[in-house]
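Complex shown without one protein chain; remaining protein chains in place.
Coming up: subunit A.
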Amino acid sequence: MKLLTHNMLSCHIKGVKNGYPFKIDPVKIEEMDADYDPDFLRHIYPRLEWPALREAAQVMGEPNLPEEVTESMLQNDEEFLRHFHHALLELILEEGALVCPETGRRFPVHKGVPNLLLHEDEV
(Lines give C-alpha, C1' and ligand atoms only; values in the text may rest on other atoms or scores of the structure.)
Protein backbone atom coordinates (compact mmCIF):
# COMPACT_ATOMS: atom_id res chain seq x y z
CA MET A 1 0.00 0.00 0.00
CA LYS A 2 1.32 3.39 -1.04
CA LEU A 3 0.85 6.51 1.05
CA LEU A 4 -1.29 7.87 -1.79
CA THR A 5 -3.75 5.11 -0.95
CA HIS A 6 -3.38 5.58 2.80
CA ASN A 7 -4.34 9.23 2.27
CA MET A 8 -7.72 8.14 0.87
CA LEU A 9 -8.82 5.59 3.49
CA SER A 10 -10.99 6.18 6.55
CA CYS A 11 -12.21 4.02 9.38
CA HIS A 12 -15.92 3.45 8.81
CA ILE A 13 -16.86 1.65 12.02
CA LYS A 14 -20.38 2.61 12.99
CA GLY A 15 -20.43 5.68 15.22
CA VAL A 16 -16.80 6.65 14.61
CA LYS A 17 -16.50 10.38 13.90
CA ASN A 18 -12.75 10.94 13.67
CA GLY A 19 -11.69 7.89 11.69
CA TYR A 20 -9.15 9.80 9.60
CA PRO A 21 -6.29 9.46 9.04
CA PHE A 22 -5.28 5.96 10.05
CA LYS A 23 -2.12 5.76 12.11
CA ILE A 24 0.41 3.47 10.50
CA ASP A 25 2.06 0.68 12.47
CA PRO A 26 4.70 -0.61 10.07
CA VAL A 27 6.25 -4.06 10.30
CA LYS A 28 7.77 -4.26 6.83
CA ILE A 29 8.32 -1.31 4.52
CA GLU A 30 9.49 -1.71 0.95
CA GLU A 31 10.76 0.84 -1.49
CA MET A 32 9.76 0.62 -5.12
CA ASP A 33 10.87 2.90 -7.94
CA ALA A 34 7.99 4.74 -9.56
CA ASP A 35 8.18 6.94 -12.68
CA TYR A 36 8.87 10.50 -11.61
CA ASP A 37 6.20 12.72 -13.10
CA PRO A 38 5.97 16.23 -11.59
CA ASP A 39 2.78 16.98 -13.54
CA PHE A 40 1.07 14.04 -11.86
CA LEU A 41 2.20 15.36 -8.46
CA ARG A 42 0.90 18.88 -9.20
CA HIS A 43 -2.33 17.41 -10.41
CA ILE A 44 -2.90 15.21 -7.42
CA TYR A 45 -1.76 17.68 -4.75
CA PRO A 46 -5.15 19.45 -4.34
CA ARG A 47 -6.82 16.11 -3.59
CA LEU A 48 -4.43 15.22 -0.76
CA GLU A 49 -4.73 15.85 2.94
CA TRP A 50 -1.22 17.17 3.31
CA PRO A 51 -0.81 16.85 7.12
CA ALA A 52 -1.89 13.18 6.87
CA LEU A 53 0.67 12.50 4.16
CA ARG A 54 3.39 14.33 6.05
CA GLU A 55 2.78 12.42 9.26
CA ALA A 56 2.53 9.06 7.47
CA ALA A 57 5.74 9.79 5.58
CA GLN A 58 7.57 10.43 8.85
CA VAL A 59 6.51 7.04 10.17
CA MET A 60 7.55 5.39 6.90
CA GLY A 61 10.99 6.94 6.83
CA GLU A 62 10.67 10.09 4.71
CA PRO A 63 11.03 12.93 7.23
CA ASN A 64 11.65 15.70 4.69
CA LEU A 65 8.18 16.87 3.78
CA PRO A 66 7.56 20.50 4.80
CA GLU A 67 4.62 21.61 6.89
CA GLU A 68 3.49 24.11 4.28
CA VAL A 69 3.51 23.70 0.54
CA THR A 70 3.48 26.75 -1.69
CA GLU A 71 2.56 27.07 -5.35
CA SER A 72 6.14 27.91 -6.26
CA MET A 73 7.39 24.75 -4.55
CA LEU A 74 4.97 22.71 -6.63
CA GLN A 75 6.06 24.50 -9.79
CA ASN A 76 9.82 24.44 -9.55
CA ASP A 77 11.31 23.18 -6.30
CA GLU A 78 12.90 20.04 -7.65
CA GLU A 79 14.20 18.87 -4.30
CA PHE A 80 10.77 19.19 -2.71
CA LEU A 81 9.08 17.43 -5.63
CA ARG A 82 11.49 14.49 -5.36
CA HIS A 83 10.71 14.03 -1.66
CA PHE A 84 6.99 14.38 -2.36
CA HIS A 85 7.21 11.78 -5.14
CA HIS A 86 9.15 9.39 -2.93
CA ALA A 87 6.74 9.70 -0.01
CA LEU A 88 3.59 9.43 -2.09
CA LEU A 89 4.48 6.64 -4.50
CA GLU A 90 7.66 4.80 -3.58
CA LEU A 91 7.24 3.83 0.07
CA ILE A 92 5.17 0.68 0.32
CA LEU A 93 3.65 -0.66 3.51
CA GLU A 94 4.00 -4.41 2.91
CA GLU A 95 3.15 -5.70 6.39
CA GLY A 96 1.75 -3.94 9.40
CA ALA A 97 -1.49 -2.34 10.44
CA LEU A 98 -3.67 0.71 10.03
CA VAL A 99 -4.91 1.91 13.38
CA CYS A 100 -8.15 3.85 13.78
CA PRO A 101 -7.30 7.15 15.50
CA GLU A 102 -10.52 7.12 17.50
CA THR A 103 -10.99 3.51 18.61
CA GLY A 104 -7.54 2.01 18.24
CA ARG A 105 -9.02 -0.79 16.14
CA ARG A 106 -6.25 -2.35 14.05
CA PHE A 107 -6.79 -3.18 10.39
CA PRO A 108 -4.09 -5.57 9.21
CA VAL A 109 -2.02 -4.92 6.10
CA HIS A 110 -0.76 -8.15 4.60
CA LYS A 111 1.22 -8.52 1.36
CA GLY A 112 0.62 -4.83 0.75
CA VAL A 113 -3.17 -5.09 0.96
CA PRO A 114 -5.07 -3.40 3.81
CA ASN A 115 -8.02 -5.40 5.11
CA LEU A 116 -10.75 -2.91 5.97
CA LEU A 117 -13.57 -5.40 6.44
CA LEU A 118 -15.55 -4.78 9.60
CA HIS A 119 -16.71 -7.30 12.17
CA GLU A 120 -20.44 -7.80 12.45
CA ASP A 121 -20.76 -5.67 15.59
CA GLU A 122 -18.95 -2.75 13.94
CA VAL A 123 -21.30 -2.28 10.99
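Keep in mind that, in the parts below, contacts are C-beta pairs under 8 Å (C-beta built on N, C-alpha and C of every residue); 3 or more make two chains touch, one makes a residue touch a chain; residues count from 1.
As a working rule, contacts and distances are computed from a predicted model.
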item	value
Undepicted complex member, UniProt protein name, chosen from "Methyltransferase small domain-containing protein", "Queuine tRNA-ribosyltransferase catalytic subunit 1", "Ubiquitin-like modifier 1" or "Non-structural maintenance of chromosomes element 1 homolog"	"Methyltransferase small domain-containing protein"
Residue, one of A:1, A:24, A:60 or A:81, that touches the chain absent here	A:1
Residues of subunit A in contact with the chain not shown	1-2, 4-5, 7-12, 19-20, 32, 34, 37, 40, 43-44, 47, 49, 89, 111-118
